[in-house]
Structures are given as structure tokens and as C-alpha cells.
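One structure is given below, encoded as C-alpha cells.
Heads up, one of the protein chains got dropped from this complex, but the rest are sitting where they should.
Should a chain be cited, it is by its letter among A and B, assigned in written order, with residues numbered from 1 in that chain.
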Amino acid sequence: MKLGCCYYPEQWDETMWAQDARLMGEVGIDIVRIGEFAWSFMEPSPGDYGWEWLDKAIDILGDAGLKIILGTPTATPPKWLVDLYPEILAFDEQGRGRGFGSRRHYCFSSKVYRREAARIVKQMAQRYGDNPHLIGWQTDNEYGCHDTVRSYSQNAKTAFREWLSDRYETIDALNQAWGTSFWSQLYQNFDEIDLPNLTVTEANPSHQLDFFRFSSDQVVSFNRMQTDILRQASPDKDIYHNFMGHFTQFDHFEVSKDIDVASWDSYPLGFLDQENYRDEDKHRFMRQGHPDFAGFHHDLYRACGTMRGQKNARFAVMEQQPGPVNWAPNNPAPLPGMARLWGHEGRAHGAEMVSYFRWRQAPFAQENLHAGLRRHDNSPAQAFEEVRQLASEIKENPVCPASFQEATKTALVFSYETQWMSQIKPQGRMWDYMQLILDWYGTARSLGLNVDIVPEGGSLDKYDLVLVPSLLHITGQAIKAFESTDAHLVFGPRCGMFTHNMHLPLSLGPDGLQALLPLKVIHSESLPSFHREVGYFEGEEIYGYGWLDHVETRLKPLVSNGAGKGLVFQEENVSLFTTIPDTLFLRKLIDAIAQKIGLETHNLPSGLRVRRGEKTVYGFNYNDGEVSMPSSVVKEGGDYLIGEARLKACGVSLFKK
Amino acid sequence: MKLGCCYYPEQWDETMWAQDARLMGEVGIDIVRIGEFAWSFMEPSPGDYGWEWLDKAIDILGDAGLKIILGTPTATPPKWLVDLYPEILAFDEQGRGRGFGSRRHYCFSSKVYRREAARIVKQMAQRYGDNPHLIGWQTDNEYGCHDTVRSYSQNAKTAFREWLSDRYETIDALNQAWGTSFWSQLYQNFDEIDLPNLTVTEANPSHQLDFFRFSSDQVVSFNRMQTDILRQASPDKDIYHNFMGHFTQFDHFEVSKDIDVASWDSYPLGFLDQENYRDEDKHRFMRQGHPDFAGFHHDLYRACGTMRGQKNARFAVMEQQPGPVNWAPNNPAPLPGMARLWGHEGRAHGAEMVSYFRWRQAPFAQENLHAGLRRHDNSPAQAFEEVRQLASEIKENPVCPASFQEATKTALVFSYETQWMSQIKPQGRMWDYMQLILDWYGTARSLGLNVDIVPEGGSLDKYDLVLVPSLLHITGQAIKAFESTDAHLVFGPRCGMFTHNMHLPLSLGPDGLQALLPLKVIHSESLPSFHREVGYFEGEEIYGYGWLDHVETRLKPLVSNGAGKGLVFQEENVSLFTTIPDTLFLRKLIDAIAQKIGLETHNLPSGLRVRRGEKTVYGFNYNDGEVSMPSSVVKEGGDYLIGEARLKACGVSLFKK
Partner (left out) sequence: MKLGCCYYPEQWDETMWAQDARLMGEVGIDIVRIGEFAWSFMEPSPGDYGWEWLDKAIDILGDAGLKIILGTPTATPPKWLVDLYPEILAFDEQGRGRGFGSRRHYCFSSKVYRREAARIVKQMAQRYGDNPHLIGWQTDNEYGCHDTVRSYSQNAKTAFREWLSDRYETIDALNQAWGTSFWSQLYQNFDEIDLPNLTVTEANPSHQLDFFRFSSDQVVSFNRMQTDILRQASPDKDIYHNFMGHFTQFDHFEVSKDIDVASWDSYPLGFLDQENYRDEDKHRFMRQGHPDFAGFHHDLYRACGTMRGQKNARFAVMEQQPGPVNWAPNNPAPLPGMARLWGHEGRAHGAEMVSYFRWRQAPFAQENLHAGLRRHDNSPAQAFEEVRQLASEIKENPVCPASFQEATKTALVFSYETQWMSQIKPQGRMWDYMQLILDWYGTARSLGLNVDIVPEGGSLDKYDLVLVPSLLHITGQAIKAFESTDAHLVFGPRCGMFTHNMHLPLSLGPDGLQALLPLKVIHSESLPSFHREVGYFEGEEIYGYGWLDHVETRLKPLVSNGAGKGLVFQEENVSLFTTIPDTLFLRKLIDAIAQKIGLETHNLPSGLRVRRGEKTVYGFNYNDGEVSMPSSVVKEGGDYLIGEARLKACGVSLFKK
């Protein structure tokens, strides 16, 4: 695994560049990402390009032995471009233009902006496409950040009508697909169709879903416009994009079909504070981040890293948090050791690079309270020496990424469309698909299991256990994958409740699974926060919450509530929850299934995570105190390469089996 | 009482219509409501009417023995109409147009829309006005749903100026009425007057109140435009409108003057979850609905059903919840038995029809997760057999609606204007007039009392006990009604604190009541949520909250707080609270008054409600477990027609005295 950092030569006096480059090399950094916010330096006024500074920066960095990933600057069009073409701006759901003054102030559907973006990308590709210091390109930056996937502009409306016309061909087909006989919504032609915002009450769910799909497709095609140019003018370089955490507004699997390396930006503390984690976890892991945050996203984007068909996944961390950030509601500092731990953890999950954001803290502008590896006065920040240690540990202890893959027997099926359908029709306040995904993922990981994230419809042949927290619609391809695997399949509630267009299936549901499990959902309830469905499993009280599917079936429930309603049904290699299991309930059930199918689990101490390879095992202690690796994981006499069986606070261990 | 259902032939293949009609009849349904969202089927393009499908649907339903209520489709103008006349759209308080894509996307003040609505209504009235299968019309659908009474459009502004000019005649009169000498608000002419939105801080309360009144009047005149057409072209049919629960943006008594049958849409579970009920009630009645939700609205709309001067009130339930709905924050399923219970309860309160929404669940569009009597695959849903049972029980056990009326000796005075004034000038976070109304209503009902809702100013002559939770302004007619009754009058806080235009009365208040009770409110306090005014009544601690009127009076308080301030004053047949009584306090006081005046009360078990007729008594058990009817209600040897003295969970009993 390589180490990297993000660097902004345009923000510093060029007299500093050479020393910076030298220090990067010295500390163990191999790769430097530059350029992604520098359009107004590359083209200070229309058509007046200024490449000299960038030529020089690349030369200096490259001459110091660093490899370069160059970002296309399309996330931040300059002010002159906005003033020349005000139509490029995005509009928010409330109908307000989203102006210049921060970033991502463009609409993916603006043809003028696509033309201008293509122009600057082509200029860059032609100039640097075969530069020997360059190893790759990053397209744009964090597509969708600040809620920018969905724009409600006139450009978006026009493009949406075209997209619908391409998809449905006739307006009758659209009327059928959307069920417009409801509430007198019949359309006569595609030009009557508006965007689904500013309606009196909720818009038609099929209309909303198509708008979500369209918006995702606009990101895909915008990115492809760039990758087409880059592949032509710079065929030998890898293409990256840097995805984000907890972000689902576009289908990352689709965008990943056009990039070589799926990278992402990992900010464990910022996301713990900002997102909907449990209060006890926010409290306990305040300065460490949630133990499953990085792991989950590594595993998700590793799946993205196979989308071009390569045998071995290619993924990376493009931005790794090194200290306090500036953008979460509260911004504590990582405990000493965490910057190193996150680097090792990326490696254990198969990253080919972990790159820290950023080399040096900026003294000005929006992110001046965001830490770097160096402070703004150029003194070393806390993470600096941790990176040096990490670099040396990596060099001294080679591991085989493929061996971790081979040891992975558990898959978790994930679907962006289910997330969109969940947001459009939550039907209850407690329904949160991402929460479900993270809870199921974390439960498996707390049992010591390696997990692969598999996109719905992906092959499940290599697994013993397949977790499907929910799939509101199940595609034909997904049904085939479920039917052709020998793994034990565990389904959550609401599976197959919708067709492709969010109609109800005539089968009643779980549509597509009834051949696997003979039951039918006759009606469903969403349950308020205060309500629990209580039952017993293996002699202990368990509970479900938030949702309850009522079924007709010849099966006896494996677990029931007090009134005898089934909470879990099981037949052969298929299990299904009719409710959202509390994590203890879920853990019990998964553990029981694992035992049944002979899958090895471990009772890990809370806050400890392991990543098990064929020959080596990595351990990561997210606690602020010591814990011991259970002897079931490390047999007596295990050979510790890094750390030991007793892991220090924020400690890492690596041992040979 | 008849049973009905809501049906959308335009959403189903016409090959299904005949079987649907047959099944409706078989299960005991007499009446079917159709058509209210079908404009784009009735007139697919401008002036191009398509009635054939509707002719056929009416024929098929009618031929199966069903009677039809036909809805005018004006709640959902088609897209072509919106595109032809964009000026028909409503605008929200933030100044944004409210677009097509759901429903109710029109402004009551658009003259163009009134013309177009009149046109389609006239077409329907001419075609179906004397159709023998038709028994009635429903105008539009749920006026005001989704906050659509008040529109802030240019059309509304123009119409408001005309309304003001008609009302005040001279601008000086308006300046006086609004007190525009405050903050330099003097107007020179009516064309200077804006709508009261988007002001820097709160707009003038008299200005707001007149806008609320104007907006209510616009609903009245829009409805009257339709009823005028219908009465002329279809003189023999009843006219209905379907009101909603917890909705007060227009004066339902006024709209009811133009309709024959006041009907409403009863969704006990959706409203329990959505509205501001107490947490303990939300928890306890999650799958039953609040025990007073249906009763209160039955009694309210029964009062509406007398507004055309008929001797016997005419009211109905146009839409009755049969299973989970889709639109509340959480949507659990009614317990088995509730769909039947609600039907009986409507009957006990005097409904001439209870009609279930909807016949069959739609598989598509906004409400596809809203249950019907049949599932979307046409299998029977939970409520289906309950309706069959209900139909047979009704047929076998006739009751006399008038006998329940005659047995009603308690009135609760309700005022839409007080609700509007309360919203404009709550003066404290705890002031919630509707909460007060529901608490007082529920307290009386929990004592086993039948309650009539009486509009302010309505006759009180037949009652023994009159509850007035509050009346911020007391009209001259209301004063006369209070002065001419022999009933015991119980007033809550804030009574008579405003004049008609929300000025303070020179009497200081309670303006209009001082002849009945010799006291004067010298100042008032609104109290934060954490504060209680604690006192003692009949040896027990009681408390008030939220409000405190300080009075000058020669009376000694009946109940005081610790500092000696009066919380209740009483003289002869008048009692008055100076604070909002906690429900236990209120119950104690009402019970004490009832004993004093010889009104029979009962200590009903929690969750049990009774409706007492002269000869029969209905009991409704909202609990999810059994309860017994107290022996004070049913003497030994009562003759049970339905159920028994021990009511099952969600059970109903009917017995002869």
C-alpha cells in the first residue's frame, strides 16, 4: 500500500514547494494529489490559460520522487464563468439559485457547463496526459457534496423530459408506469412533466424515483464525459474519483464503471458527530470514530473497485482525516494513534493507497480550522509522526491483500435504489435503510466476520452467509443470484414490497422470494419509536421495532412475538425477519445461523475489530483503553508482527497465524 | 344507517367493475362514492369531454343495486388546465407557487379557476343530474387539505382588497378596525393593502384575522358556486362535502349552510400519530385511535348537519379508515374489530352513512400503502369481513337516532373564530384552543355524558350543562344564548378578552360575561411549560397551567392557588376558570357541578366510551383488553342486543335499558 497526501501549491508561495516535496518523501509519502480546486489559477480569465505554475509544481514534486494524481477542477468553476453563463448554476428544492462563493455551484444538466468543463479537462489532458510524474487523474471532487446531485433548474427540467422520453418512448407508457390515473395526473406529452418539487403535498413516488434515477444518471454521464476525454488523451493513467461517506444520492456502482480506482474520503470523527449514530457510540468513540465507519466504506468502495471487471478490486482512500476537521457540528481531535490505525485499517481492507488530507493546514478561508499533517506555520502536527511510523511498518511487514479476500465468506447486499425508495416512501419515522445496513454490517463485524459488500444482483457464489437487511424491490438478476447460491440467506423486513416503479407487486411480496420461502405479506405496519415487538429466542427476551410485516404462510415462526405473530421465519437456507431486529436480537440470530452452517465467529470485545486473512490477522482497537485479542482468534504462540495480543488504546496488531 | 365505500373505476380495468359491484352488494354496502379525482378522464383535453367510461361505471354500479354519490373533480385540475392558465395556482406563505403533481393545486380566489370549475360541474350536473342511480353529489374533496385554504397569490390579494372594501366601505373604517395608528400603518385606500405574509415581524392581528375570515369566505363562496349549479340542474339530489379531522382553517358551519349532509373523513390512527395527543395516549391507543377522536368529530359535524335548518341533523362519514394509512408519520394497523367498532360508533352518534375508504387498495401512486377493504390483488383485507358483520348487526338491531339526541343534556360551545384568534395571538406556547376543546370534550365523555357541539351563538336552551373551554371574543348572539339558558355554564380562561376585531374591550373582560359573573380580568399571564399553579379542591391537590387571568371581584374563589389567587370562581349557575385546568382538576369540577345540578355521571373505566339513548345504550371499548360496563350504566338485567357487559378488546355492546 502506498501513502499519499493532498497538496495545494497554489495556496503557498512557490519557494516552499521544494521543501514540502522533500519532507513528503522523507516521511514516507509516495503520491500527492493536486489541482482539483485550481481552475481560476489555470484559466484566470476566459481562454487565458496559465499553466506555468502547475508545470513547475509538477516538476518540483515529481523531481522529488513523488507520483502525482491530478484533479480536474470542475467542482469550482471560476466567478467569471458563472457571470458569463449564469445558467450553469444549480437550483435547490425550494427553487432558489445556488450561487458562487463556496463550491459545487453547477448543475449537472447544464449543457453549457458540460461544454466548458470538457474544454478545461481537454486542455489539461493534452498538456499533462503523458507527463511521466503523473500516475492518475481525479475527476472533479466529491460528486454530490452539499446535496448537489439533484438540481431543480430549468436545465434539469429539460433534461429530465428528454430522459423520460428516451426511457418510456410513449406518454402512455409513462402514465402506466407512474399510475397517473390516481389524482388526475394523466399526462398528454412529455413536455407537460415538471420536476417533483414545490408540489402541494408529496409528488407521485414513481415520479420522484425517476427523478432520483435521472439525477444519478446525470452524474454518471458528467463523469463519463470527463473520463472519455482523459482516456483518449492520457490512455496510460489511472482515473480516480473520490467518493464520500454516508452518501447515496447517486449510484456509485454505475459511476465506478468509468473509473479505474474507486477512492473515498474518510473522516471518522466528523461523520460520527454529524450522522445519526447512537448517543452511546457518539459519546464513547468521540475521539476515535465509530469502529465500523471506515470498515464499511472500505468494503463498499472495494466493491465499486471491481466495476470495470478487474479481477482484483482497486480502491483507495483519497482523503484521510489526520486531526480535527472544521465542518461537523462538533470537532474533537482524534486520540493519538488513530491516524496510524486508520492507515493500517485501510490496508487490511485492501486499499492500494491511503492519502491524508491535507499536507498543511490552510491559514485562511472555509477550512482553516481543518487540520493537516503540518500546521499552518509548517510545524509538524500530531499525525505527522504517526504517518512516518505507518510508512515504516508497512514497508517492514508486507501482507497479501488477496488473502483477506479469500478468507471472506460473508456478503452484505446493498442497493442504492432501495435507499431512494426508502427515502421516498419511508412509511414510518423509524425506517432508515442506511441505519439497517450499518447495523447489520456492524453486527457481522462484531462477530469477527470479514464482510464483502455486494451490489444487488452481484454474484453470491463464493459466500457461506448472505445478509440482506432489506431490498424494497428485488431485481430479476438479484433473484437469480439468491437462487443460485448455496449460502444461507438472511433477509430483513420489507423485502420485495415494490416493483421496479414502486407499484405493489401482484404477488403481495416478498416479490421474487416466494420460491425460496413460502410466505406472503398480507399487510405491513410501521411502528412508532416507543413501540417494541417483544419475543423470545433461545430463552432470552429479544425485540424488534419500527416495522412489522404480517404474513400468511404454512411455516411455523422461528421467533414470535407475545401474540404469536412471527418475527423470524426460516426454511432450509433462508431466514427472514418481519421486523427490524434490535442489534442484540440480530447478533443472536446471525450467530446461531453461523454455528449451523459452520462459519467461525468470535466474541470480540466491544470496540475491537479484526480483519482476518488466510495467513495474517489484523486487529484494531477503537477503545480509549486496552483490550485483549480473544484466544479464539489468536492461538497460543501467534507470531505478532505489529503490536501484541493485548492491544493498547487505539492500538493495532498484526500477527501471522 | 347505510354503509358505503369509495371507488375509483378509472383506476381499474373495466372488466373488474361488475364483479366489484356485486361484491359490494354482497358484503352489505349500499352506497358508492366515485368521480372526485377524475377530471383528466372526464375531459382529457380542453373541451374534449369523455363521459362514456363514467356512464358505463354508473350503469354497472347502479344496476347492481348500489346508490351513487358523484364527486365534482375540482380538487385536481388536469395538467393541461394548469399549463393553459398558470394563474390558477395557489401561492404559499413564503411566496412560492404551489405546482401540479399532487392535488389541491388551485387558488380559491382565481376567477379563471372558478369559471373552469363551474364549467365542468355544469357539464356533470347536466349529464347526471337526474340519473336514477345517483343519490347525491360531493363537492370537490376535503377543502383545505394540505394547508390550502390560505393562498398568497396575486389573485388572493386582489380579492382580499375587494372583500375589505365591501366590508368596511371606507378606508377610515378599516384604519379604525385595525388600529393602524400603531406603527404608522395608516392606509389611504384599499389598493394599498397587502396580504399579511412576508412582513418583517408579525403583521397586525386584525389584518391577519380579516385575512383568515376572507380565506374562509372564499371556500364558502367557491362551494356555493358549485352547489348553486348542482341545485339548479339536479334539484332532487343531496349535496355532501367531506370535511376533515382537526381542521379549522375555514368555518365549517358556514360551508354547511349550502350542503345537505355534512360528512367527514375519519382516520383515527393517522390522526393519533400525527396530531398533538399526549404521549401516553399515543402509546396506549396506537392501534385503536384516541377514544374521543371519532366521537368529537361526529358530534361536531352533526352540528354542521343542522345548518340548513333541518330538524334532524344530517351527517355522515364519507371516508372511514379500514386499515393502515400511508400519510401519518407512523402507520400501524388497527386492531381486529376497530373497523367494525368505528362503524357502530358513527351510528350511535347519528351518522346516516359510514363509507369506507377505499374499496380496493391502489397498487400505484401516492397512496399505494393505504389499505382498502380489498387488497390490491383483490383478496379481502382485514376490514372486509368486519364490514360484513357490521352490516348484518345494523340490519338486525335497529336503533332510533333521535333517542340519543334527546338524552343529550351537555353542550360544548365551539368557535372557529376563537381558533383563528388563538393562532394569531397565542400569547404563550401552551395556549392551544383545540387541545382545550378536546380535553373538555374528553373529560365530559369519560364521565359518561353525551355531548352536543354547539356553534357559538347557537341555542343552549335544551341543556343542563354548558361547557365553554374558551371564547376569545363573545358575540352578542352568544351572550344572549348564555343569558337565556338555565344550564350551568362553565367557562375556561381568556373568555371575552377581545372584541370582534381583536381589540381589547373597554370592560377589560370577560367581555359580555360580567352580567353573569361579577368579575373583571385586570391582567393575564401566559405561563411556561414548566410552571404549575397549584391549589386544593375537595381535599386534593389540583393544578392549572399555561394561563392565568388575574381578576378583581367581590366573589370568593371556589378554588385558589397557594397564594390565594382564584383559579375557579362560581356564582349561581356560572363557573369560570382563570387557568387551564389539568384534566383531573377539570373532571373533578365538572363532576361536582353535575352532582349539584342532578346530571347523571358515570365513572367509566379508562378507554371505555358510552353513547346513551333514551332506550338503548351503546358501549365502545377502545382498550386492547377487556373491560366491564359499570353497573351504574347497565342495571342488572339489561338486555344486550350486541355484545355483553364484559366488553372484549375493541368490543362493542348495545343494550336496551
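Throughout what follows, a residue touches a chain if its C-beta (ideal position, glycine included) is under 8 Å from a C-beta of that chain, and two chains touch if they have at least 3 such contacts.
Since this is a predicted model, take the numbers as computed values, not measurements.
Novice: Of A:Pro205, A:Gly323, A:Pro505 or A:Pro528, which one is in contact with the hidden chain?
Specialist: Going through A:Pro205, A:Gly323, A:Pro505 or A:Pro528 one by one, A:Gly323 is the residue touching the chain not shown.
Novice: From the list B:Gln154, B:Gln274, B:Thr475 or B:Ser526, pick the residue that touches the absent chain.
Specialist: B:Ser526
Novice: Considering the whole complex, which of A:Thr148, A:Gln288 or A:Ser524 touches the chain not shown?
Specialist: Touching the chain that is not displayed is residue A:Thr148.
Novice: In terms of residues, what is the contact footprint of the unshown chain on subunit B?
Specialist: Residues in contact with the chain left out: 94-95, 178-188, 192, 194, 196-207, 425, 427-430, 501-504, 506-508, 522-531, 550.
Novice: Using the document's contact rule, name the residues of subunit A that touch the chain not shown here.
Specialist: Per the touch rule, subunit A residues meeting the hidden chain are 8, 10-11, 37-41, 44-45, 73, 76-80, 83, 90, 96-105, 145-146, 148, 273, 279, 282-283, 286, 323-324, 326, 329-333, 361-369, 371, 375-377, 379, 381-382.
Methods note: only the chains that are shown with their structure count from here on.
Novice: Taking each chain's centre as the mean position of its Cα atoms, how many Å separate subunit A from subunit B?
Specialist: Between these chains, centre-to-centre, one finds 48 Å.
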